[in-house]
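Input: a single structure, listed below in structure tokens.
Only one protein chain is missing from this complex, and each of the others stays in its spot.
Chain lettering (A, B and C) follows the sequence in which the chains are written, and residue indices restart at 1 in each chain.
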Amino acid sequence: MPLLGGAKLSGDLQRFEKQLERMQEDATDEEIWTSVQLARHENRPYTLDYVERMLDDWFELHGDRGNADDGAMIAGLGRLDGRTVALVGQQKGRDIKERAERRFGMPNPEGYRKAIRVMELAERHRFPLVSLVDTPGAYPGVAAEQHGQGGTIAESQAVMARLTIPTVAVVIGEGGSGGAVAIALADRVLMQEHAMYAVISPEGCATILWRDAGEAKKAAAAFKPDAVHCLELGVIDGIVPEPPGGAHEDHDAAARLLQEAIVDHLDNLEDLPGDELRRRRRAKFRSLGVFA
Amino acid sequence: MPLLGGAKLSGDLQRFEKQLERMQEDATDEEIWTSVQLARHENRPYTLDYVERMLDDWFELHGDRGNADDGAMIAGLGRLDGRTVALVGQQKGRDIKERAERRFGMPNPEGYRKAIRVMELAERHRFPLVSLVDTPGAYPGVAAEQHGQGGTIAESQAVMARLTIPTVAVVIGEGGSGGAVAIALADRVLMQEHAMYAVISPEGCATILWRDAGEAKKAAAAFKPDAVHCLELGVIDGIVPEPPGGAHEDHDAAARLLQEAIVDHLDNLEDLPGDELRRRRRAKFRSLGVFA
Amino acid sequence: MSNIDVSVETGDKPAPPPKHPNTCPVCHSHYRDDELEAALWVCAHCGHHFPMRARARIASLADGDSFVEEAAELHSEDPLGFFDLRPYTERLAEAELSTGLADAIVIGQATIESRGCELAIMDFSFMGGSMGSVVGEKFSRACDSAAERGVPLISITSSGGARMQEGILALMQLPKTVCSVEDLKDAGQPFISVMAHPTTGGVLASFATMGDVLLAEPNALMSFAGPRVVQQITRETLPEDFGRSEQNLRFGNIDAIVPRPELRGTLSRLLRLFDAPV
Partner (left out) sequence: MSNIDVSVETGDKPAPPPKHPNTCPVCHSHYRDDELEAALWVCAHCGHHFPMRARARIASLADGDSFVEEAAELHSEDPLGFFDLRPYTERLAEAELSTGLADAIVIGQATIESRGCELAIMDFSFMGGSMGSVVGEKFSRACDSAAERGVPLISITSSGGARMQEGILALMQLPKTVCSVEDLKDAGQPFISVMAHPTTGGVLASFATMGDVLLAEPNALMSFAGPRVVQQITRETLPEDFGRSEQNLRFGNIDAIVPRPELRGTLSRLLRLFDAPV
């Protein structure tokens, strides 16, 4: 996996060494479950918390042009470290009202179409794309299915596979299945230290395999959604450290660390021509999998 | 207008001379009104009547991928004279039930999105695009407006302005305003002898200017929606003859004449490289207008 | 009837003006000319946006005397010899006299907070902001000027649609302006479209909705077909915010609603984001 190596070379040496150490001692079931809980912590910073701390001149773009403006998906333009970037990301709600409005960060197809529209705007104007992933999954609603949830998630990935601009995706909380990977087909995919990235929620997995959602902890231990294991499997290119105790303890510090990581990776990617970026991006994802 | 000349050179000499003759004697108000009536004749062939007579292996494509399949807009693939073409066109209904289902050929945004999707498929596979225009106008509904009727009509034109495949549009009945031009930004725009192409319906115009829909005939005479005047103004590139009495008198003969015209123009266009086609297409439309 | 979609429809015009144009149609507050001008023609009491003339908009957006008008000399002709209750030529002369404009759009070069841009500003006072050959040609030239100078294009639209009196040539201004925007985009320059009340019919169905960013003034009507036409055809009672900015935002058709006093600041931020030359 060329880019896994590439990723290790990026970021400052300290963080790089820290990652290596962590990779030595395999994360225990306890540590995995802790990550699951911290990834969902109610005070964990959400996409807009990072936006307001990392970006200047933020201008939010609304709507999918034709059906709705989905509050579960954020899209907009801002200046990161001087350069203009396009940013997309799911947004959970803080209070009860906002949570309902944003469907707990579970986008409808209209949300993914908004993201697609802004990705294409970024491509037109050569703005790098930053994607912040934080969702339990795409919204499983009747209208969502009628409006093509599956096809739209595929289309969002396809558009990301076509881009010739640098793209960095970071799982900042829950990387929930197809609804997460829809905006994570990027040149660099990172996870925060206590984020999770999984094919299914521990509860969902437990319900199916053990017929008991209570077995979530056992399920998590079985499919290992924590950052260390995702890095070991070559699924992500790096781990973004969080402040002591987790991102929820210090939003400002978490934002500084996140910004540093994103900027590091963009700096590296911006040296490559667009078609080479795309070629490597596709090659990276096409290399994922284990078989005999 | 380079392409107007280009158009005159295409088609067989007989039809070319016929066009010139017609251009000599200016159409009278009576002739204009006759065209309006024939363009709307209830037995006039509609898009699917021509499809079944002109295309082999016709395969209709359905849906806008995300909201609906609009029966007022037809889209599909077929073989015309051996070559595979993509075809789009509005479809009116024959009987009362079909008329309601197809909204009298007035598409919703979902209909234009279906056409856009098939135009992009044609571009991907280098299939020429044939567009048959026959609509009183885009559907003026509450949901249509909410779903972005205006923006979608603009997007459909924009996509046609981007294509690098040969494109031929023919107004086969009513060319009703924005809902018609949405699929008529083509390398060659033709009109059947008794078709009409207008910025507004005679009734609509009369209602506004004379406060009396009954003045439709007077309105038509004033804004001249007939093929001869459209050709004189450089808005279209050629006139497709109809069988004696009009297309409704002989669907087969009308289809033969239409097919001959479309194939003539495609044959000419296929010699040009795609970017040159696009450059000329845009130059043609950018040249339209009269001012001092 | 649906063809009325891109025509100037009287029903699309703002509610019949009250006795005095300086009286707010919503809350009936009355203002002196200088008060309204100072408030950018926004009602200080209820926030209603009065119609704003093209030159006033330019003065409120462009830096000092940075605006350099282009193609001011273009005038409409009468290709159809169009005559309804009065000749088109007479309507044109009258409109020019009453507005001091050659047609319904003003274009030119400007800077906003010292960043270069091209402006294309429509004026509803000139025959309902209807788009004929001159509006199409001037907008088209604005696209070329922006592309040649490497600056973003900013348009503000206020239009009842295509200009019926120019017949099919008015309709052709839709594909014409669409092609012009596509050429601008191929040149890599951004296009920011601001839609003011009303932006309907052929202008909505062509360049106005093609911006990289779509902004709208509050409560602006943005519908392809006029409310009366929709009502006649559908026989429904329309939602009370039918076609208005707020509904369009809810349905995902625009990026943001920007009150007039915030427009200059918003455009300036977007020019920074799109890296317009200083």
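For the reader, a short list of remarks on this structure follows.
We take it that contacts are C-beta pairs under 8 Å (C-beta built on N, C-alpha and C of every residue); 3 or more make two chains touch, one makes a residue touch a chain.
Predicted model only: the values in this text are computed from it and were never measured.
Across the whole complex, the hidden chain's contacts among the shown chains comprise A, B.
Considering the full assembly, A:205 is the residue among A:116, A:130, A:205 or A:247 that touches the omitted chain. Checked against the hidden chain, the listed residues B:64, B:145, B:226 or B:264 yield one contact partner: B:64.
Mapped onto subunit B, the interface with the missing chain covers residues 57, 59-70, 77-79, 84, 110, 114, 121, 124-125.
Think of the hidden chain as still there; on subunit A it touches residues 106, 136-142, 144-151, 153-155, 157-158, 161-162, 176-179, 181-182, 184-185, 197-201, 203-205, 207-210, 219, 222-225, 229-230, 233, 235, 281-282, 285-286, 288-292.
Note that in this section only the chains that are shown with their structure count from here on.
Distance from the subunit A centre to the subunit C centre is 40 Å, each centre being the mean of its Cα atoms.
With centres defined as mean CA coordinates, subunit B is found 46 Å away from subunit A. Measuring from the averaged C-alpha position of subunit B to that of subunit C gives a distance of 28 Å.
Residue positions 251-253 of subunit C each touch two or more of the other chains. Among the residues of subunit B, those touching two or more other chains are numbered 147-148, 151, 155.
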